[in-house]
Structure formats: C-alpha cells, structure tokens
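Encoded as structure tokens, the structure appears first; notes follow it.
Here the complex is missing one protein chain, while the rest keep their positions.
Per-chain residue numbering starts at 1, and chain names A, B and C are given in the order in which the chains are listed.
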Amino acid sequence: MASNSTTATPPVLELRGITKTFGPVIANQDVDFDLKAGEIHALVGENGAGKTTLMRILYGMYQPDGGAIAMDGQPISFKKPIEAIKHGIGMVHQHFMLVPGFTVAENVTLGAEPRKRGLFDHGAASAALVDPMKRLGIELDPDTITGTLNVATQQKLEIIKVLYRGAKIIILDEPTAVLTPQETEELFVLLKSLAKDGASVVFISHKLREVFAVADRITVLRNGKTIETFVAADTDAAAVVASMTGRTDVNLGRVQRTEPGTSTVLEVSGLHTAKHGSDAALKAVSFSVRAGEVLGIAGVEGNGQSTLAETLIGIQSMTGGSIRLSEADLGGLNVAERRSRGLSYVAEDRHLEGIPLNGTVLEGITAGLIRRDSSAAGLGRAFPRTVRHWATHMITKYGIKTSGYDAKCSTLSGGNQQKIVMARELEDKPECIILAQPTRGVDLGAIEFLYNQVAEATAAGCAVVLISADMDEILRLSDRVLVMYGGEVVAEQRASETSREELGMYMVGAQTMKVNK
Amino acid sequence: MSLKTPFKTLPQSQEGVKSPANSSVRALARRAVPGLFTLAVGLVLAVILIEAQGYQALPTIMAGLDYAVGDATSIARTLAWGLPLIVATLGVSLAYRSGMFNIGAEGQIYAGAMAAALTGAYIGPMFTGLHLFLCLAVSAVVGGAVAAGLGWLRAVWNVDEVLSTLLSNYIIMLFCAYLATAPLRDPARQSGTTRAVHDTAMFTELIPSTQLTSALFVVIVLCGATWWLSERSVTGYRWRMTGESPAFAAASGINVRRSRIGSMAVSGALCGIAGALLVTASQGRFWTEIGTGIGWDAVLLAMIARARPVSAIIWVLVYSVMRSAARGIEQVSTVPSEMSLILISGIIIAATARAGLFTRLAELKNRYIRSEGK
Amino acid sequence: MELLNSFLGSGVRLTTPILLAALACLPTQWTKDLNVGLEGAMLFGAFGGVVFGLAFGSGFAAVTLTIAAGILSGLVFGWMITRLNVNVFIAGIVLNIFAGAATVYLLRSLFGVKGTLSAPGIPSLPTYRIPFIDGVPILGPILSGHTVLTYLSWVIVAVALFAVKNTVLVRHLKAAGEHPAALAAAGGNVQRMRILAQVWCFALCAIAGAQLSIGQLTLFTEGMTNGLGFVALAAVIFCRGRVLLLTMMSVVFGLASAVAIQVNDEVIPPQIAQMLPYLIAFIGLVVLARTSKDGGVRIATPTMES
Partner (left out) sequence: LGLGLGLSLTACGGKAPTAAGASADGLKVGIFVDNAFGDGDFFDQAGVAVDSLKSDLGATVKTYEGQLQAQNFAPMMQDAADANDLVFVLGYEAIDAMDSVAERNKDTTFVFIDGTVDNPEVISAGFRTAEGCFMAGALAGVVGKDKSAAAAGFIGGANAPVVKNCETGFTSGVSNVAPDMRVLAQYVGSFTDPSKGREVALGLENRGARSIFAYAGLSGAGAFDAAKSGADIAPIGIVADKSALAPGKVPGSLIMRVDKVMENMAQEFVDGKLKHGEQRSYGFAEGGWEMIYDDKLVPADQVKELEALQAKLVSGEVAPDGK
C-alpha cells in the first residue's frame, strides 16, 4: 500500500473505521480517510462506492453507525451540518444546493444571514460577497436571481458560499460534471490557490484525468471499503482504475469501431428554433450523419445542444429548416412517428426523461416495444407474457443489476438505470440514435459496456449523434466533431485530427471556422 | 424482432425463484399489519367516542354493524349506498394515475346527475334498457366533457387543474342549483327539484325496499373495465407513465396531452355516471343537494387507496359499512352519526402515518439500544 | 350612496375571514405544504371562539385561547406531516371532513344541542367606530366600525409585506419549500420551518374562525364556514406566494360576495350571484396561466406515494 503513514505533517482531519448502512445496503464499511492541511485529496470510486455517503457523514448529514472522526487530533461528531460548518467544513454537493428563486446574495448567506436589529441586512449580504468573489476572481451581481444563472456560474456560487462561511476544509462532490474543459481548468487553478492558502480540499470525481491534474493524493473506494490511498505523483491512471474496478483490462482509449458507411442517414439543414428554457435557440444548424458514423457534438452547456436533441426527436418544435431521415421528411411528425421512422433518443436527464423513476423496470424498458406493437394499441394488454419475457431477456443481456423487472427504477444505480435506457433505445434497432450525455455520472465499468453497445449498433449501420459535455467521451467515440456555440455550429473537425485544446477554443467562442451550411 | 427470440429457455423473473412456504406466510403477516393497525386504531377511536356519550361500546358497535351488515337486506342497503361512490372513486383514481388531480368530482357528479335527470324526464318513456343506457350515456358525456375541458386547459394552456377543478365544483353545483330552482323546476314541487324521470329511466330493485337495483351489474362491469383500463391496458400504461413522469412519457413517444385529456374525460365520465346512478338508481330526479359530499368522499378514498382500483373498491366498501353502521348506531343511541366521519378521518390518518410512526418508534428503540450499549 | 356604503361595509366584513385564512395559508405555500384544510381549521376556530367565550365570558379570552388551541393543533399537524410523513394534501382534506364531524359531535356532547349554539353568554367582539372618519361616505364604512380582528388582518398584511422583504425567517420558510436540501445543508432547520408554517396557519385560521363566530355573529352553526376556506385557498393558490396579490384577491372575493348578497334576485338569481367569486377566480386562473411565465407552475401537488 502506498500509504501516507510516513509523512510528517499530522492530518487536520481523520476518519477511522467509518461504517454506515442503509437498511440492507452497506454504503461504507470500515472506511479510513485522512486529510492534511493544504492538500487536495481526491476520492474516487465507481457509482455507489460510498463516496457521497462518506462525505455526508463528515458533513453531519448522516450519522455513522460506527467509527470515529477526529479534527486536529480532537474527536468530534456532527449531528447536523451546521456543526460541521462551524468547524470550518464546507461542502459543494453533487446536486446544487441553491434556491433557484433566491438572489445570489440570499443564497450565499443562507443559514448565516447578516442581521441588523434582527432583520436581514441587504447591504451587508451584498458586501459579504465581495471578498470571496475577489478571491475567485469573478464578478456577480448580488441581486441576480440564481435560477437564471448558467450551471458553471452556479457552481462558482457554491464555492463562494463555502468561502463565505470561512471553510478551511472544502469538499467538492463531482463538481466538474457540468463544467467545460476551460471552466474545469479555472476551477483547478482556484482549488490550488485555496490549497496554497492552507485550505484542505476533498475532490470527488469520476474523471481520472481531472484527478491527476489536481490531486496530491488519491483514495479509492470500492463497494464501501477503502482500497488504497495513492500519492498522485507516484502512480498512474491504470493503477487507479485497476484499484477502482478490481480489473486490469479496462480500456481508457479510443473505442474500437468499424468504418462508417457512405449513405447519408440523417440530414439536418438550416434548423431554427425559438428560445425555450435556459438553452440557446438554434440558428441555421446544418449537418448530416452517415450510416455507421458517430457524430460528436461538443459545446458548453446552454449553447443549444439540448435544444438540438429535443428538436430532432420532436419534443420541441422547429421554426425553420428541415430534418430528413433516410430521405423522409420528419418535419411535421410527432415523437412517436419519428421514432417509428427509425429515430431513437437517449435523453440527457435520465431521471426526468430516461426512465419513470417511480415506475418499474418493466415499465421503463418496454416503452418502445409497446409503442411499436400496434396490436396492443388502446385497450389491449400492455404486458403480455412475451413482453415480460423480453424484459427479462434484456435484463440479462445488458447485465442490469436489479431484483427483477418489478423493481422500482429508483432503486437502481445510475449506471443500471442508463442500461435500461440504452437497452430500450438500441433494441429499437434504429437507423439513427441521438445520445445526449449517455454516460453522465455512470461508472467506468458501465461506461465501457455502453460504449461497446454503441459500437455494435454502428457496426450494424446505425447513425449516431453523440451530444456530450465530456470531451473524452467525444474523442473516444466519434468520427467527426461539431462544436456548438450560441445555438450555431461553429466548427467541424475529424476526431482524429483535433485535440481537446482546439475544441475548447471553439467551445468558448474564442475562435470560429467557416462551416458548410 | 427480438420479441421472437426463444424465451422458453430464459430464466423466469427472479421472483419465482425464492419463495419457500414459511417466508410467504411471514410476508402475508407483514402485509396484514397495516390493515390490523388501522383496524385497531378505528376500534379504539370508536370505543372512545361511544363511551364518551355514555354508552357501552361493544354492544353499540355490534348494533351498528348489525344494522349495516346484519342480514341480506342490510347488506344490500349498505351496498346500494356505496355503488355511486365506487364509480366516482374509480373515476377520480383513474385521473390521479395520469397525474391529473381531479378534485372536481363533486361538480362532475352533479353535472351527470342533472344530465341523467333531464334525459330521464324529458325524453321517453321508452324501452327501459335503452332509456337507462341513454341516461348513463348522456351523463357520461356531460361529466366527461366537463372534466375533459378542464383537462384540456391543463394539458394545452397549463392551467393548474387542482385549482380549476376545485373551482369548477362550485360553479357547476350552483349552476345546477339555478337550473333546478328556476327554469327546470318541477312546478308541482315547492323546492328546487327537476321533474321526476319516467319509470323507464329507473333501475329495477333487486331486493325489495333496499334500493339495491340492477345498477349493481352496471357498477360491476364498470369496476372490471376500469381496472383493466388502468392497470392492464396499453392506454392505462400510457396514462400511468404520463402521471409518473410526463417528461419520460413525452420522450418515449406517448402523447402527453392526449393522455391527460383522455384520462380526465374518462374520469369525468365515471363521475358523471355516478351522478346518473344517484338519479336512476335512487332519487328519480335531480335536486339541489343530491350528491353533497360524495365527490369529496371519492377524492379522499382515491387518495387513500393511492389510486389503485382494487384498493379503492375495498376502501369504498369499508367506508360504506362504517357510514351505514353509524346510522344504525344513531338510531339506538344518542351517538351522532358524524362518528363515522370522525372514525374514517382517524383511520385515514392512522393509515398514512403508520409507516412514519413505525420508523419513529424504531428510531427510538435504536437510540435506546445504543444508549444502553454505551 | 347608501347602497354603496352598505356594499363597502359588507365587503370589508366579508373580506376579513377570507383574508385571514388566506394569510394563514400563505406560509404553508412557501414551504410547499399547502394546507388545504383551511375550511376545517376555521370551523374549529369558530367553535373554539364560542366555547371559550362561553366558558370565560370574555371576547379577549376567547380569541386568545382559540389562538393557543390553534397553535397546539398546528404543532400536531406539523408533526404529522413532517415526522410521520403524512401527505399534507390528504391531511388537509381529512381535516376538513374531521372538523365538520367533530364540531357536531362536540356540540352535542358538550352542549346537547344540534345545529346552532346561540346563548346569551357568548361574548361578542366590540366594533370600533373611528370618530371623524365614521361619517365620511366611502371611507367611513371601509375604515370604521369593524372588529379588532379586521384591523388585525390589515396589520398582518403590512407585517407580512415587511417580513417578506426584510426577515430571515421568511427566507428560510421559502427555502424550506423551494429547496429543502439547500436549507438543510446551509445549517437551517427545514422541519422547524415546515412546522412553524403550519402553526401560523392554524393560529390565523383560529382567528378567522373566531371572527366568524364571535366577531361577525355571536353564535356557532354547524358548517358555518360555508366554503370560505376554499375561497381563501383559491386566493392562495392564485397569488403564487405574493402577499400583495393575495390581499387583492381576498378583497376581490370579499367584494364579489358582497355583490352577491346585495344584488336583487330579479336582477341575477342568487345561485348565479353566489358563483361570482368562483367564476372570477377561475377566469383569473386561466388568464394567469396564459399571460405570466409562472402562471402554469403548479403549487398544490398532492402526491400519491406512501
């Protein structure tokens, strides 16, 4: 074990033998973890490994069933988050903890509001933001409504919040999932400067590239247990992956695929939409995808990728342009009709659009089957024996871990939920599939499996539109890459001829190239 | 298509694998706990309420139950009372399943009752079966149209249906009251009632002076049909998915608008039929208070049955027995029949609080054990 | 002019219980635990006003004790919906039914009467005639001659307007509804906020009920709230958490009821006139959904899972 027991500085924080169970689930078992002043300590592990649980225990959100926590050598235990906050622990959660209807100043000061004569002090609240914002080097109007900010800014707001509370120990749970490479870089610069000032950072991520870019030490959890703590400088990705998965043969490079065909399957030209929600409207988006080809679409979130996906499948309507699938115009068709013509769709928000969260696995996985099967229309039986058998078959074929098809979807882990979605959409044998953020928050093992499924589908001639915020994913899987900015396609490159850095320049709008329209 | 893969060789769903006899018995016992718990709460409450009025609890309860289900006639009466409520509750449940909270059952029942009363009185007399069918059909269309309209407002214009259906209750009930007291009043009557329907628009009584009519068969058919529609059919699947997650439904090609409007239409139609039953199986005409409270009963029972048809029917039957028993108790004592409403309130709260209560208790126990250990 | 004066005076009196009940419900909307049991809570309030009034012979004691009982009930209700996870929508509907039945039961058990409890011993809250304003046309009937509870309702509106802008408490209430996890993570107490909202709701409903039974009248009648709670609920759902809009809606409903009462049955049949507040609310709801961005946001979402 590349343990840190030899290092001199005593840890500011020490967790020993932490155990936590949820009913039958053992989320943490005898977990050890320690944190030194001024270090960035990454915590990695597959979905459900127990990272979030461990940090929530540290933050006082859960009470451990066993184990001890010590801070600066003193044993402590937090009953509530407020106690942890008072001890200088701050946490940026996996999901934003910002009240959308509140202003920036209200959100940052929530729970520790400056008061004047018992009342909320608006002036002091705004003033309190100045220092953290200066430290982070950003400018924000304290009176902006938080819900109107983009995700990256909200992420920064979370960090401002932590700084406002004067945290010396900062926990970040998958903070980069929603950030662009540039924003991620910025965040890392920030974390490093915080660490230099003496703060300690716990950084949770699924992306090893990031972990190695920022962390001093790396602790790996698997199935709720501590496997190993590495010193980042002394190890490499392969070793960490092996430790995370317990396997040594995980492919982290380009996915093996057959060459794409020549016939054009999806043809989008001059697509325009109205503005809808927080995403940009599309302006004259044109591209085409050939059979067996994977077209990656990169871009900072909010630049029209979600709109594009939803417009292609027909959830949002277009105001101009055309969509043709194998020569047929999809223009006036609704979702069901487009799907029947051979279009499939893996939605970006799995819990919202991908699966019925409180429905059963059976209900989630058979949506396509039921739609296709015209004999069952209307008053016919939704789940005859054949359909149930098919579902069982899919569960085994895709290796979905579940107690059976009657299990609630919400009881499955993210990776398994995504397998349900992929199984449903790929088994439709589509001519073209739109994959929006297909592996967001999914662990390495599951990602590998899903990529192989995509590769198989392309081998059978399926055209793929891959929308992803994960640059690695795009580079590992696609043949060509489009970059979207402000609702327009600003760049087109062959995946083999570009780099993360180049794409990143296009993504932030620093550079545009003439694209065939 | 993959449907044609040879399934027979595939393992069955994992449930079938593990079920030794004693574990299934234990499972059954565990399933019975909620029922026993609520029953116990109800009984304790009843004892308190009766004793508080100075009566012996057990004999009084027995007298009430005797009145409600003591013999065939009593059972028939109790059942007859529950028939419209069953239909209305199923109607409300159906809408709930697609995420449409149809609080407007009361109004739709009134609309249906008015429609049936007018059809029965102003059309005909004609062949009974046809006349009854016409009455039920018209009231289903009217109730369905009202609900579908509100559903349309929700689906297309995004008008919150919880509030719109709530308000529609008062608008419809007052409008019906206006019709019954002014333009459509039976001139022979002193109060707000419409004309009596023709005899051909009345269900025939199955057991004399019990009001249990052949409407029973209509209700049984409706129960079966609703259950199939909601729990087994493709349409029901679409409605359920729409209720579960509209975004999921939309993304997987289900027409969310159609599901919402459709389920509301059927829900309203059932409520309308419930109203029609009030007229054609019991009152013979519309009057201004014909269904007071039934709509709210239905909403409550549908919620407590978590919109599952079978469970809804069982709850309605239990509720009917309680109401009937309370009427019986009122006749033999001075315990007000409002007792049944207090009981049902207590039972519902007990049923919904049970899980929470048990977790709290378990928590306390754990804390105790932990403190012992230290 | 006489007609207008009488209409305005009547409008203010009819507005008071609606406004009080709506203000009661508002914080429960902020915490997303919309209490639909206003009707029931008010009915208990009205009953309490009469019972405590009879027992202590003083209007002040009656109101104080009714509020105390309201606070207690709010604690129990809040405890049930937070700690015991009882669905607040179900609990609200049950409360309405329960109140209707329990007041009848208690009326019988405690006083041996049915229907109406009217006794000389029931105190009534005094009304206050403001010396100079009283005689002024329009202003007189609006400002003068009302019970202390009417004036209290206006004070509460002012306090609420101020509190929304300037207090931490309202921020925490809103946060507890909009993003409870955020509040909890920031060290706030979500459960306390949710319970507090219910306590406030019951306390104010108690006042609204007392206004009905010993403010406007000096008697208690079975089901004497007569749908006022639902009118108030409509105002609450309609206003989407905004105090000023809530107040305006309550006034509109109050005035609409006054119109319904003052208008002759030959001009508009009483049933149609009674429909007015509901029709206004309905049309307003549709207009709101069509015109404003948050118009379609649903706030009263009963949930089905156990």
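Assume a contact is a pair of C-beta atoms (placed from the backbone, for glycine too) under 8 Å apart; a residue touches a chain by one contact, two chains touch by 3 or more.
The model shown is predicted, which means the values in this text are computed figures rather than measured ones.
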Shown chains that the omitted chain touches within the full complex: B, C
Selected from B:182, B:206, B:225 or B:317 as touching the chain missing from the view: B:182
Among B:38, B:210 or B:242, the residue in touch with the chain that has been omitted: B:210
Residue among C:66, C:167 or C:218 that touches the chain left out of view: C:218
Residues of chain B in contact with the chain not shown: 40, 43-44, 47, 50-51, 53-60, 63, 66-67, 77, 80-81, 84, 181-182, 185, 189-193, 196, 208-211, 278, 282-285, 287, 289-293, 327-333, 337
On chain C, residues whose C-beta touches the chain left out of the figure: 2-3, 5-7, 9-10, 13-14, 113-116, 118, 120, 124, 127, 212, 216-219, 221-224, 226, 257-258, 260-262, 264-265, 269-271, 273-274
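One rule holds in what follows: only the chains that are shown with their structure count from here on.
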Chain contact graph, described as a line, ring, star, complete graph or other shape: complete
Reference chain C; chain at largest CA-centroid distance: A
Pair of chains ranked first by number of touching C-beta pairs: B-C
Geometric centre distance via CA averages, chain C-chain B, whole Å: 29
Where chain A and chain C are represented by their mean Cα positions, the distance between them in whole Å: 45
Residues within chain C bordering two or more other chains: 305
Sites on chain A at which at least two other chains make contact: 358
Residue ranges of chain B in contact with chain A within the complex: 1-3, 5, 7, 10-15, 228-229, 232-237, 240-241, 244-245, 247-248, 250-255
Interface residues, chain C side, partner chain B - complex: 80, 83-87, 89-91, 93-98, 100-102, 104-105, 108-109, 227, 230, 233-234, 237-238, 269, 271-272, 274-275, 278-279, 281-282, 285-286, 289-290, 295-302, 304-306
Chain B contact footprint on chain A (complex, rising order): 313, 315, 334-336, 338-339, 345, 347, 349, 352-359, 363-364, 367-371, 373, 376-383, 386-390, 392-393, 396, 403-406, 424, 427, 429
